[in-house]
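Attaching a single structure in structure tokens format; questions to follow.
Taken from a larger complex, these chains appear in their original positions, while the remainder are omitted.
Letters A, B, C and D mark the chains as written, and numbering starts fresh at 1 in each.
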């Protein structure tokens, strides 16, 4: 963590990252709920929404589309990632060098580390190389810290998530992206373990508006610095609408109720809003 | 995908690539149907046909023959490839560096990636290195995207081919070469998944004129940008003739019937032309 | 061992190193006995204690916190280390290069070598690279010499510890950190094997004040050059107090009794002080 | 194949290479039939024979002996090779870099590739590196193309040898050295597959004069460009004599009968000379 290194992808120390690498990680099947978002143009347009502080894409998408949006969108270069055709122990190929990403116009880099994988050590060393190159190019560093592998049965326990954010701090991430550990207390513990580095929660699979906003509200209240989200936005019919709600929750300290109002969305569980 | 990076090997955004690396990939047995094409001179002469936008060969062939044809032929340097003496999990040695290919006069590079192989990650990282070097030398990038490996039983399903073109887009290919997925709908889906990068279909084994042209016509109608073809041209007695037909279909929007007329070839299934 | 290369992290040829990498090596669980020390600020404040000659941390902690303490604390950059999510044979990823550590302001580097591990050879070669880079940047070199692996059942026997310090000498460490081998005689043998390089004992798990100081006193009397300690300080309610005692024992040749007096701590076994 | 790149080691496009790396590949046992040739001086003296266009040796032999013969002998630096103490799958260590070989005075490099070995891919990539470095130093490139490995039971079938020469062409050798495939027709096929690159046959184990010359005569008539020979020369009592005969067959288009006359050697099978 270098103070202010992540300024380009945060606002008031908070961040809403649109993560758009499902086409690589999961394949076209992930676009089926909302086929329009298979088109990167659609996603870059979404990324011009005020709520979005950065869009995270792989090299080819950045090469082909970012030039048209560079005035309005902040680029987070996701450097590694692997197709799910891969059958081996969790691992991720490095698809993009920091030097090339900086030329394409990135303001920050993103890098996945699978703690507990048999490839943990090589992934951490690849992270080191990217992290130090990012420092030379004054780019922020975001770690996707996802413990995963043969020895890990349940990677979203509070202890594992707290370890995940600590790995981000110790290894030199400015922001660490982790799954929501299930409770505000666990999230708060994970945030504490990150010291003065930031933590964003991962958006996960699509849930209903109220549930999603409530989880984000809890995470923010527990000290998280925002959200990195993909499918939970892209798989909706009206992705702009949920971005309105997320903006209220993340940047304007809105309650879930107020955020649903902003969205014009009906609560599915009104009792929980009391 | 960098806009216009592939200009040297396309015409009106379409491409017909003569792929001539069977001698390496399959060995001399592949020349038996038309022994004359074992001689690279014969292939470079074919590549002077107006229809051909580039010839894809390995380093040694380029060193020995390209100098005599450099005014009339565009060179696509196929950087990796492996003999079929290799018994291991699908993999491909890197036989040529971009720097050397640029010196020999290449206008673009070609690179095979076997998604799903146990060597997928190293192949993708080798692709990255070649792709970024190609950017520095202003060479176009063509990915042979062929999912293959222990875990993949049927690599030509629509889903797999759509994933193949998406890999090309995400990882930074300008053009992705894939097998024909069996139907125009599937081809169209694959083309959509490639975003603004291009897709060419692989020519495959020799089929009869009408069948071959019909498949290419379908692929073009489904949005493909052309064809990369080897055996399906070289194993014919009169390769120039099929190139005439392909030129009509790919660049002149000819119907299969008109293309057969151009070739002076009798339809084998006249009913299908109605 | 290069004469005086370790001057920045020693005083009168003695050293008390605060080692703070439990968050990486063991995870947040190690902070539970004294949660305040999960916060790196708390540790850097402790490191301003006169007794402390250096604080050993990983890159991310140094990036985020050292700038606020650089006038008062000496930085020992712990270059490698691995989470305990790792299930493989003992190994350690290299998380930090010497070049970057020097830029962050380190005065010395620390590096773990697991002699006897199936990864011994690669770890020793990584140590070589770090050691030689440290020489170019005039940084001291501390080896965490911890034999560990399938073939080693009991890594704290006198013979193993003596071999550990010899490895430090032969491979080029200025200071070698080893576990206490159980007796002053064994410690003395280990110190002898280190030739003119220095040996510090590892603090290990928390023990009571008297026992801990007695072990350190024995080690110093046997020729050790000090202590590298983490949990045995951080897991106490009053870490400053034990640092007072350690200062007396290590730098002022105090007896255990006198050191307990300095601390205002009651002996748990008064008879042993006679 | 780069035109004329092999000029230094050919004469009228033909080549007779003395290959002297048995000491490494097979060990001292190979010198037993003619112990004098264990002495490299004896071999370099032989290499001054007019028939010899190059001598192929490993680095240490070149360092120690070539300086005394550099005016009279052409050096082909054999870059890789392995002792037969090696028990693993066929592989060859790279014992010499092109840069060093060029400094020692080499005019060409030699490199073994075991197609079909589990190490094929790494060997081909090492060949690439050597081949491209050779291009930068204007050195000719000779590939020892020897399919060998678990999956290959019979590596001297016509198909395998034709594949071997094609690998040489495709991968960028100027000259490919292969075993004799058993018949002139098979040799001719292998030569055809090599395109405009050259093919030399491997001398193999010692056979009688007439048999040996007849095989070479057949190979030359089938289009081969010469011979690379070791034991079949060195294990004779009078190596100069067989070189006289080989010179006649390779460079002067002599019949076997005439070559035996030149040697003053009696035919063992006079009927075959009719």
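As a working rule, a residue touches a chain if its C-beta (ideal position, glycine included) is under 8 Å from a C-beta of that chain, and two chains touch if they have at least 3 such contacts.
What you see is a predicted model, and the numbers here were worked out from it, not measured in a lab.
Each protein chain is a copy of one sequence, and the assembly as a whole in this entry counts 5 such copies (shown in place: 4).
In the analysis below, only the chains that are shown with their structure count from here on.
In whole angstrom, the spacing between the mean C-alpha positions of chain A and chain B is 37.
In chain A, no residue reaches two or more other chains under the touch definition. Chain contacts here run in a simple line, from one end chain through to the other with no loop closing. The chain pairs satisfying the stated touch condition come to A-B, A-C, B-D. Taken in their complex, chain C has these residues touching chain A: 21, 23-24, 27-29, 38-40, 58-61, 63-65, 67, 81-83, 85-88, 91-97, 99-100. Of all residues in chain B, only 1-3, 115-116, 118, 120-122, 124-125, 128, 131-132, 135, 147, 149-152, 159, 162-163, 166-173, 189, 192-193, 195-197 touch chain A in the complex they form.
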